[in-house]
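One structure follows; several queries about it will come next.
What you see is part of a larger complex, with each chain still in position.
So that you can tell them apart, the chains are marked A, B and C in the order they are listed, and the count of residues begins at 1 in each.
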C-alpha cells in the first residue's frame, strides 16, 4: 500500500517513504481533518497522516486494546481521562470547543422554542453518555431541573451516536434533540431552536494528546501544534467549532 | 438488575419471528412458482435487506415510519398512531433484518422437496392450499424450523436498525442489545457482561429446545 | 366414458408422440424401459404439459394446445399411481389414504381399503418406516380412495413380492372390472397386462402404433418391439430374398413363408416353439450345439449356437437329459415363425 507513486518532481524529499503519523480522531472531525491533511502533507512531504475516525468511546477502547496510535483527538474529556497513563499528560491540550444546541425538525409546529419549553415536549432524543454531547445534555437538563421529570416519564430516548440523534430529529420521530452545533450543521432537515446557556454545562472541549508509546511522537506533536495555528483553526471554525477560552 | 430489556427483546423477537415466519414462507412459495425470468430478480431483491448494514436499514425505516414518512404519516393522520420510538417499531426493524434468513432457508427446503409428491397430491385433487399447508410445509419442517430459529436468534441480537427506529428509552424501548451497548459505553462493563450472558443464555436455550424438538420428531 | 390422447412433447434427446383412444375398458402400455410410458401418464394427469396436442377425458377436453385449454391436475379427476410411490412423508399410512378420500369425501371407504390392502397393523406408521412393497400398497389404496374418473397405474406391482402380487392383482382385477372409467396400466409383466387389460399398446421410443386386441398382439406380433414385449425369446434380423424366401443369418437357415408379407426385416420365435421330433406340418431344421442350460422350477432354458450361425437360439424345454456342449437338432414349425416388418 505504498504511495511512492505520488512523487512530485518538485518534491525531492518524497523519494523516501514518508513517515506515517497515526491520528485517532472523533468522527465529528472527519471533514475538517481531511481538509487539513491535504494542506499539511503538501507542506510536510516527509509526513503522511493516517486517520482513524470513530466515536470517541470506540477509539478509547481501541487504544486501550493496543491499537497503534500517535495522536488522539477526543470529543470529550472523559475518553481522554479514561486513557490515563497511555497519553503524555504534558502534550494534552484543549484543542477545540463546541456548542450545545437544541434542535427540532425543520418547520415543526410543536417544536419547543427554548430549553424551558422542554417540560412540555412528548419526546426528546439525547446522546448517551458515550456520545460526548450526551453528558452535557444531562448536565443542562439537570441544571434546569427537567432531567428527573423527563426521565421518569420515559420521554428521553438515548442514541448511541450523533447520527442517530440527528436522524431521529430529522425524521420528526422525536419532538426535539440536543446535539452539537457542528452536528446540526450537517443535517439540512433540522433547525437550531436554542443554544444552551454557557453556564448550564461544563465547556464542550475536544482535548488532544500524544500517546505515551507513540512511534512518531515528535511528528505527532508537530502536527498537534499545527492544529492550534490559525490556519487550521479557520478550517475548524468553518464547520462550527471555536477555540476554547484559554482559562 | 431491571429485567425489562429481556422482556422487551423477547416480545419484539417473538412478534417479528411470527410475522417473518409467514412472510418468509409465503415469499419462498411465491418465488418457487414464478416463471424463470423474474424468479432470479425477485430472489435477489428479497435477499437485499441482508446485505445492507443494519444502520442503513434503520435509517430507511425511520424515513418510512416517521411522522413524515410514507407509512408513518397516514398512520398518524388517521389513527393518531406514532409508531416510531416505540417498541413496536423495533418489530418492523427486526422483521426486515431477519426476513432474508427465513426466506432463503425456506426456499432451499421447498426446492429440494420431491416434486413427484406434489404432483401426486395434485392428481389426488388436493387443493393448492391443502398441499401447501399439510404436505409441503410439514415435509420441509426441518428447513422451515431452521429458518425460524435463525430469524429469532438474529432478532434477539439485532442492534443497528432497532436502536435507530426505537431508540433507547429505559423501561420503554430498551432491548438487551441496546442496553448492553449503552451500559458498556457508560463504562458499566460488569452489568453489560451480565446482559451479554443473558442474551447468550436465552439464545442457547432457544436453539437447544429446537434441536431437541427436531430430534424427537425424527424418532417418533 | 372414454379417453382420447394425441400429444407431442420434446424432451432433451427424446421425443414423445402418442396417440391413444379407448372407451371405458382397461388398456395397457407395454414398452421397454425409457420408452416414454411414464411421461405419457404424466401428461394425461396434467403434471406435465405436452408441447402440442389434445387430451379428452369423458368427452371433456382437459388439454388442447390450440384452444389453450390446460386444466390443472386437480380438475382432471385422474388417479395416477407413481412409479416411486410418492407417499406424503409426514403423514401416517391412514392419513395418506384419508388424503385420497378428500375429493370424494367418502371417508368410510378408508377403513375398507386399509383392510383390503392388508395395512391394518401399519396404519400409524410413516412411509419411511415401511418396506418398498408396503409403500406401494399404501399408494394403491390412496389412489383408489380418491375415486378417479380414469385410473393410471405406473407399474403397480413392481415392488410387491410374488404372493402379495398375486393377491393385489386379484383385488386390482376386481377394482378395474368394477371401475366405471378407463384404466391405463403400465407394466413390465406381459402376463399381468394380458390378464388385467383388454387392449394393449406397445410403446417404443416415444411412439406407439395404437391399441391392439391383446390376443391378436400376442399371437401375431408385427414389430421387433412387439415381439420382445410379448415374450418371444428369439427375435432375429432376417433378409427377404427376391424369390420370397427369408434368410436368418443368426441361425444360418432359410425358409419360404406360408403367406407372403412385404418388407420383412426380422422374425421372432417363441422359445417354446421348437421340438425334438419332426412335426407334422412344414418346418425348418436347426443344427447346433448346446452352450448353456439354465434350469427353472418347471422347465429349463437351453441356449444353442447354431452351426455356422452367428447368433444364439433360445429353447425352453422340460427335457432334463440334455448336456452342455451336446450337438442337437431342433425342428421349428413354420407357422411358429412370426414375420416382423420393423
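In this text, contacts are C-beta pairs under 8 Å (C-beta built on N, C-alpha and C of every residue); 3 or more make two chains touch, one makes a residue touch a chain.
This is a predicted model, so every value here is computed, not measured.
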Since only one copy of each chain type is displayed here, what is the full stoichiometry of the complex, written as a formula using these labels?
A x1, B x2, C x2
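Throughout what follows, only the chains that are shown with their structure count from here on.
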Make each chain a node and each touching pair an edge, then name the shape: line, ring, star, complete, other.
line
Give me the ID of the chain with the smallest distance between its Cα centroid and the all-protein Cα centroid.
B
Euclidean distance of C-alpha centroids - subunit A vs subunit B, Å:
36
Quick check on the complex: what are the subunit A residues that touch subunit B?
57, 82, 105, 123, 125, 128-130, 151, 154-160, 164, 167-168, 171-174
Taking the complex as given, what residues does subunit B use to touch subunit A?
59, 62-63, 65-69, 84-85, 163-173, 178, 181-182, 185-187
What does subunit B use to touch subunit C in their complex?
114, 116-117, 119-128, 130, 134-135, 138-139, 141, 220
